[in-house]
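See structure below.
Shown here: the complex without one of its protein chains, the others still in place.
Which chain is which? They are A, B and C, in the order written, and residues in each are numbered from 1.
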Amino acid sequence: MMGLLAAFAALWVSAKNLFRPMTTTPLPWKGRRDLPERYRTSFALVHDEHGDEACIGCKMCEKICPSQIITVVPGGRANSEKTGKPRGWCKDFTLDLNACIHCELCIQVCPADAIVMLREQDTPGFSREDLFLSMEKLYANEKKAPSWGTGARLIGMQEPPKPPKPEAPQAEAPKAPAEGATS
Amino acid sequence: MILGNPWVHGGVVGFVVVNFLMVTFAWSVWFERKFAGRMQNRPGPTEVGPFGLLQPIADLLKLLQKQDIVPDGADRALFNLAPPIGAILILASAAALPFGPGLVAADLDVGVLFALSITSLMVIPVWMAGWASNNKYALLGAMRAAAQAVSFEVPLLLSAMVPIVLAGSFSIADIVAAQSGYAWFALWPPGPGLVAFVLFFLTSLAEANRIPFDIPEAESELVAGVTTEYTGMKFGLFYLAEYVHTLVASLLATVLFLGGWEGPFVDGPHWMIAKALGLYAFIFWVRWTLLRYRADQFMALCWKVLVPTSLATLVAAALWKHLS
Amino acid sequence: MAVGHGHLPEPVAALIRARAAVPNPHLDVESYDPEGDLLVLNLGPQHPSTHGVLRVKLYLDGEVCIKAVPYLGYLHRGVEKLCEKLTYVQITPIVDKNDYVAAFSNELAINMGFETLLGVEPPPRAQHIRALGAEMQRVASHLLWIGTFGLDMGGALGGGATLFMHTFRERESILDCFEVLTGSRFHYNTLQVGGCRHDIPAGWETLVRQTFATISARIEEYESFVRTNAIFLARTRGVGVVDAELALSLGVSGPVLRASGVDYDLRRDRPYGLYRELKVNVATASAGDCQARFEVRLAEMRESIRLVNLLLDGVPEGPINVLKAVKLPGTVKPKPGIGYAAIESPRGELGTWVVADGSDKPYRCKIRGPSLHALSLLPYLAPGQNLSDIIVTLGSLDPIMGEVDR
Partner (left out) sequence: MSIDLSHFDLVAENDIVVVPVDKLVDVATYLRGQGFEYFVYCCAAHYPASESEPDRALVEYRLRRLPAEDVALRLWIPSSDACPSLAGLWQAADWQEREQFDLVGVRFAGHPDLRRIMLPEDWPGHPLRRDYAIDTRHFPWR
């Protein structure tokens, strides 16, 4: 009996919570919560500052991916129409989001900052094909909000800053396809 | 006049009462979900209708569409019979409940006994369901339910005897009449009445399998107790029986201890319903706050605390009646 | 005892005598109950309170358990095999999924194992981030445990659910902090061999401080919800008593061991990382029952909140990585050798035993999960208990099946 009286303390707590503000966030079609900068969900391939497809087909992301969901078909070296300089190209790029574990390693190793993750809350699909990202879908995702992380930024965060070389990742980019081709 | 005919009167009032109970059940589920949601800092149902008010209808439609599964090896007849019997019994128990002067489907001389005995028959469909399901969890749940019903009948009836002794009648109308002038049995005589009210309330919680006494259902131990194998509307009927049982218990507590339809301004069914719904909401509050007792602790509570206390209360009430 | 003992020292002989009093998990049901009257109940794998997927075969006499046989492996994903096939830098996101409510601890344990082989030590800032993350994760994990423990006792449609929602509310705010730090709420992949992958962003300290101030103010609410609640006490006091000797012999660690009166915490007794400089107050209880485990976890939460606030004060500047950032799968190549490193995860001693053969992949990597050892208590605790108590006992041991089965 005494126990049932002591239970009133618990009743008081639950009554107090009746007047606390809601902690749940609204349903996606009624509004979104604020997503932090580093939020990461789906993927996008981006164009570089000249308007070329940034991916150089170096297959780094394919090699690092722990769940082996990325397939890159390199397209060989050719001159860029925009800049006129030779660089590597990517012929096909697929990413199977069904098995993705969102570890961000592919972003980190990308020497050309070509692949980024999205800062979008929901990326569901109605079938497995919807979550199989082809190259077109990945480039279409470029319009969505990108996450903060890119290869250069992640590497820059992890390594002590080297003041004289702020443009280091871009400078390294042309070298990468050669490495990819030899390995 | 045609309403003077007891059959017609009973039919009309019964129709109204049954509909009242069903509608209250449906929207009490909505209320409970909203209430629990607020208690847990979340909005509860919001999508179906304004404030999710049409949620009960959506739930009903969903339940009606569900596949009706009878498990292999189940006793088909008993399995299918159990949910409607439960619903019928619990709705029948409301027949003797008056909502106002004359507003009763069947004004029985032994109304209290009728309502209590019909609600205690609820163990039969529960046991039927548990046995017929061919499921060990359901069987364990049914065994617990039977043990619980058998032991909690005693303090329930003993505490219900207190207003009967004080009013000197088994008729609910007489009991309510005896409380007129705000001499509610929960307040007057001081002591036995209040204790009997608390006991009646607790044991009704146990009878209706509500937390902290919901050990027959005990979803963390017995998956869903007797309703483990039920799907669709059959499950819905069990659900209905459970909620209406709680509601009937609140109504009974109102007429027995809280003066029935008596209240400020105008006496009438609205006071009866308001008091009952207040108790009902309190049950939700308790349900969403407390944890569950273990079966044996709960039996110990019943036989070692509740039964002696209710006996003592009954004796005290009888003495009071005898002396005054 | 099939083991041939040549000579028995007295302590061992005493141990064998004491074993006779302990319930026998290998009890032969056929000879115990030749008529087959016992009710065999399969608790799980589809059961609301088997913490993921666990099947326990219970032999019940009425509702009292005679023997309990856990069947594991429903969540076996071959993590140790995966570790043999992935390079050292790729393993971190995989082991996140082991103890899926305390992913940070997993990453810490496995990376410390690899760092033992490499002989490197992360820089001070990385050590701070690691300790901070581990303590935050401990609070989050214990909050989840309190909630699910409530569910075990109060059901999904009752007070337990309310407690669960309240603790989840707080846990979510911790996950929000992790989200700001790493971009992910659950499986962070934020540590790597030699340091961390994510540096502390601007304004993060304030966020964490606010979060933990709220939580420490609300811990009292959970206490009044359960601790002073007589129903909670009736359900937990004297239920599932773990004997200290049995617990040690079963390799049980963490709060379960400390609740049995063994004052043992790896953070203090085998300090690693920043804990070499940090003084950790270890909470213990002597009763060994479910209530004691609750008290220990509650005290640990308070201590962790204190440590988080302490650590936030002194995050040094500097690099967060002693090795170069990962740009290729095979950059980490330890010399051949065998290493073992253990941390105090929210559930106890989470260790990594790595055999390196000089290549960029571990030759063999075993994860010593505390949940497996805690769960192995169940066959010893369940006999003689009511079915309801078995659920509570199982909940109080806090096994995470992802870590048990790996």
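To be clear about the criterion, a contact is a pair of C-beta atoms (placed from the backbone, for glycine too) under 8 Å apart; a residue touches a chain by one contact, two chains touch by 3 or more.
In this text, all values refer to a predicted model and were calculated from it rather than measured experimentally.
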Shown chains that the omitted chain touches within the full complex: C
Selected from C:Y100, C:F186 or C:W353 as touching the chain missing from the view: C:W353
Residue in contact with the excluded chain [from C:L43, C:A134 or C:L372]: C:L372
Candidate in contact with the missing chain, chosen from A:T25, A:Q68, A:T83 or A:Q121: A:Q68
Subunit C residues touching the omitted chain (full complex): 1-12, 15-16, 25-26, 72-73, 76, 78, 80-81, 84-86, 245-246, 248-251, 262, 264, 269-270, 338, 340, 342, 349, 351, 353, 355, 363-364, 366, 368, 372-373, 376, 380, 405-406
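Please note the rule applied: only the chains that are shown with their structure count from here on.
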Between A-B and A-C, the pair with more C-beta contacts: A-C
Distance from the mean Cα position of subunit C to that of subunit B, given in whole angstrom: 43
Subunit A-subunit C separation of Cα centroids, rounded to whole Å: 30
Interface hub residues of subunit C, defined as touching at least two other chains: 159, 162, 166, 169, 225-226, 229, 231, 234
In subunit B, residues with contacts to at least two other chains: 39-42, 212, 288-290
Touching residues (chain side subunit A, partner subunit B) in the complex: 1, 4, 7, 10-11, 13-15, 17-18, 20-24, 27
Sites on subunit B touched by subunit A in the complex: 35, 38-43, 46-47, 202, 212, 285-286, 288-290, 305, 309
Residues of subunit C touching subunit B in the complex: 39, 41, 47-49, 63, 150-162, 165-166, 169, 225-226, 229, 231-232, 234-235, 386-389, 391
